[in-house]
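The complex is shown incomplete by one protein chain, all other protein chains being positioned as in the whole.
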Amino acid sequence: MSHNSFGQLFRITTWGESHGKAIGCVVDGCPPGIPITEAEIQAELDRRRPGQSRFTTQRQEPDQVKILSGVFEDDRTGGPVTTGTPISLLIENVDQRSRDYSEIRDRYRPGHADYTYDVKYGVRDYRGGGRSSARETAMRVAAGAIARKILPDVTIRGALVELGGIAIDRDRFDWAETANNPFFSPDKEAAKKWAAHLDEIRKSGSSVGAIVEVVAEGVPAGIGAPIYGKLDQDLASAMMSINAVKGVEIGNGFEAARIRGEENADPMRAGNDGRPRFLSNNAGGVLGGISTGQPVVVRFAVKPTSSILTPVPSVTATGEEVDVFTKGRHDPCVGIRAVPVGEAMMALVLADHYLRQRAQSGSQT
Amino acid sequence: MSHNSFGQLFRITTWGESHGKAIGCVVDGCPPGIPITEAEIQAELDRRRPGQSRFTTQRQEPDQVKILSGVFEDDRTGGPVTTGTPISLLIENVDQRSRDYSEIRDRYRPGHADYTYDVKYGVRDYRGGGRSSARETAMRVAAGAIARKILPDVTIRGALVELGGIAIDRDRFDWAETANNPFFSPDKEAAKKWAAHLDEIRKSGSSVGAIVEVVAEGVPAGIGAPIYGKLDQDLASAMMSINAVKGVEIGNGFEAARIRGEENADPMRAGNDGRPRFLSNNAGGVLGGISTGQPVVVRFAVKPTSSILTPVPSVTATGEEVDVFTKGRHDPCVGIRAVPVGEAMMALVLADHYLRQRAQSGSQT
Amino acid sequence: MSHNSFGQLFRITTWGESHGKAIGCVVDGCPPGIPITEAEIQAELDRRRPGQSRFTTQRQEPDQVKILSGVFEDDRTGGPVTTGTPISLLIENVDQRSRDYSEIRDRYRPGHADYTYDVKYGVRDYRGGGRSSARETAMRVAAGAIARKILPDVTIRGALVELGGIAIDRDRFDWAETANNPFFSPDKEAAKKWAAHLDEIRKSGSSVGAIVEVVAEGVPAGIGAPIYGKLDQDLASAMMSINAVKGVEIGNGFEAARIRGEENADPMRAGNDGRPRFLSNNAGGVLGGISTGQPVVVRFAVKPTSSILTPVPSVTATGEEVDVFTKGRHDPCVGIRAVPVGEAMMALVLADHYLRQRAQSGSQT
Partner (left out) sequence: MSHNSFGQLFRITTWGESHGKAIGCVVDGCPPGIPITEAEIQAELDRRRPGQSRFTTQRQEPDQVKILSGVFEDDRTGGPVTTGTPISLLIENVDQRSRDYSEIRDRYRPGHADYTYDVKYGVRDYRGGGRSSARETAMRVAAGAIARKILPDVTIRGALVELGGIAIDRDRFDWAETANNPFFSPDKEAAKKWAAHLDEIRKSGSSVGAIVEVVAEGVPAGIGAPIYGKLDQDLASAMMSINAVKGVEIGNGFEAARIRGEENADPMRAGNDGRPRFLSNNAGGVLGGISTGQPVVVRFAVKPTSSILTPVPSVTATGEEVDVFTKGRHDPCVGIRAVPVGEAMMALVLADHYLRQRAQSGSQT
């Protein structure tokens, strides 16, 4: 049992505080022989990196990842491959500005973990949220880049589908579009509306929430497990473990509770490959905790950034009443940078289940 | 790693198929000295038992639980208490009617795990869904009854807050009402509407979904863990592991994605006990994965029963196209009986985190 | 984490007390499609069953095992196969004679877990040792019978190689002989000496210890894992978890500490199959925690039975000084019946590592 590890067979353990010396991750259980380079991991990290548009925090972290172990040159190719031993990843913290945080040392920021950490531990690194900072998610993205490499035929993509209550138009959904705007929006028009809305939000010292959708295509049928190792259960756990996430749904999710059985059923017809062909995907690619072969679809709700310029009543560690507002550099919508994090979590869950599948299924030993 | 276990320190392992000889559960990690009787467990099971109204399946399972180990008479009180060793619970299956299922042996019921189990395992007990049947949840309720006993000051209650798209009126929310109608509805008026609606649904051979809300009051601040042992993460995992659940949310959940930072923040004032007093509970009692001392609030969406009289296109194991409809005895809304199951999962998650808390926190060894 | 589970991917959870209603085991993680019958499990149990000679306890337990879940008829063969779901095994306790134990309710039997359980738990089922009774090992043997079935090319055999300080003659070692005497002795002559010695021991109200050797042949090279998942580490854990075991060694074990590097090295020559051929097996088939392809050899020391007729000074739960001697029916040498238990533990460890191997190795995904 570890409170800082995720996954069973493909298992990550992250460590580090927002304003400590470094943050890092140990990836254990990665099969040997997988080609991987620092550059490939860096490419994923760069998608999450702050400071890339006016809509994310201006904190300048190059987030330069180093591989410290577990990768060695392959005899045959000469290129670096995993060796089956633990892969240690490290990012040094460089733009820390701890002074920004000194004044909130004793005041509990509403919506943050300041109070709950204090109650639980009695001591904490208060600088920038310490361990509870979303900075930890950089290591998820780094580990996710490795996880993707063991899912050769799976395409994992994420998109923002709603921001500040403004949803995309599903008819305009275009994955290619997500690379063309600072919101990972699959809908060009929505991106424009969001830009205008977020400019206003930022100026007013407020923040907004968002909904992220992550889709994995190419997952074969039969991945997952019944009862307490369900694929959708692990996805719910994965997404709810991301900072600021308050809800998760699979397939049509909460909508399923509002339609009838015959509407919700995904009819099947005979497929060309001898397998059933589903005519719809309300299930989001999972039945009984096991993948159907359809795209695996998960959505999660991200609450509005808790660090805002607008003062909110709060108390100090010694019980004094204060108004708290945050002058630091913060994302007006943390949901945006949650998109690559959601993709990474999907990759981590799938990689883990792929390895489980190898171990436990198949009718022959 | 186990696909049939839940929890880390308070850990259950369930086994058994819907139409096998019995179903059962091993509860491991329960502290010693907790008074518990079969009657107490039975009382919880009876709340979930089928056949209690015309709105649930007419399958008649007495679901009589037996304690086979882990409980012994206490020297001091003479009454039965847990001994710290594993508690084995068993329910024999009596009303099996396997014949109902023979004809669906080879045809994949849409919305069920028939196809995915076949792909994964190549062999399955097809009778009544076998291992994938919601019958397994009886053992969750039984184990949850034990979990409740180690949470002496916590009140866990569940309610149906929406059925077939018809929501309760929050102003009429009354926990006492949940015992007065066959829906666990906290709103007397909603229960009437649901009865009428469900009669119609049942007659038309259809089914509807529902939304369940579970609330734990009395959970002290400081329960949970950061990063990958978050209380809300484990609740999401717990609820999503229940059959037919497609979405989970904590506190205001998806609604959080649609409001502004200052609306979503839960302001704090100084409390009488030296601890902060929260003025609202959008967070649902969890910040940074750790309890705040407010009620812990979780909601989950249950899809409409997949077993319906209305025919749905499907295929057989050998690829033949068929229309599937289910003549067996089924709940028109499985969400109703999911209420005690949701309560049980809340109890299991909290019991586990209580034990974790004892192990890992506090500034003194 | 569970104190009553063993294994990671092939995982057993046992429950039950010596004089409770039943004992049982849940086997989780067994791949589907493995043919298994109650009779096959019973055959292994019968080898461990008490009362088969004058050298083991006269307690008459038929130890009749029932499979309650996880096994179903195979479509193709019609015979029972595992389904991939948890296999629940149960043995009812029939010859309990609880009255034998009433007088030791409050007195701590030296060498037993009476005192330590009382300190740890404050309450225990004292009848026959309750949970700490070696009766629990019946379930290991039952589960081991299933584990053997997923190791089709591995032969696991155990033998008693020393009893009461009298060792076998290695030159007379003959596996076939182990079935011909009540000691699992591979040396016919040693068996005769042991019979005479043990008759004397039994008459004098004493007991003796023994050393068990378990060998697995046919384990391919590459099974195990480095650092903390070592094959020999897991074997040490497995054997030390058996009641009354005080020492474990792999290959030449403690002898390795007494010879020189060049004597201890196992030289290699080129084998016919392109793999190294080892000229000796001091390593006991494991290097760096991973199997070499040679026989895996483990030995463990079993202390003399603690329940003896000879009085030993002790105290009661209330601190009174007493002399304790045991009139019940006990094995004069518990090491004998530990032989099938040792075999079962070898099978459980190997089955677990086989599944791990499938998941995590191989240079290709």
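In order of appearance the chains are A, B and C, and numbering begins at 1 in each one.
Everything that follows uses one rule, which is that a contact is a pair of C-beta atoms (placed from the backbone, for glycine too) under 8 Å apart; a residue touches a chain by one contact, two chains touch by 3 or more.
Predicted model, so just to flag it, every value in this text is computed and none were measured.
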Touching partners, among the displayed chains, of the absent chain: A, B, C
Per the touch definition above, residue among C:V27, C:V71, C:A283 or C:V296 touching the missing chain: C:A283
Residue of C:I168, C:A191 or C:V208 touching the missing chain in the full complex: C:V208
Of C:S2, C:S18 or C:S185, the residue in touch with the unshown chain: C:S2
For chain B, residues in touch with the removed chain: 1, 9, 29, 31-34, 81, 84-85, 150-152, 226, 354-356, 358-365
Touching residues on chain C - with respect to the absent chain: 1-6, 8-9, 14, 108, 110-113, 115-117, 119-123, 131-132, 136, 162, 164-165, 201, 206-211, 221-230, 232-237, 239-241, 243, 246-254, 256-270, 274-276, 279, 282-284, 286-293, 301-306, 308, 310, 312-315, 319-321, 335, 356-357, 360-363
For chain A, the residues touching the chain missing from this view: 1-5, 8-9, 11, 13-17, 20-24, 26, 28-29, 32-33, 66, 68-70, 72, 74-75, 81, 83-88, 120-125, 130-131
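Heads up, the rule we're going with is that only the chains that are shown with their structure count from here on.
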Geometric centre: closest chain by C-alpha means: B
Whole-Å gap between the CA centroids of chain B and chain C: 38
Euclidean distance of C-alpha centroids - chain A vs chain B, Å: 26
Residues of chain B whose C-beta touches two or more other chains: 1-5, 8-9, 14, 120-123, 131
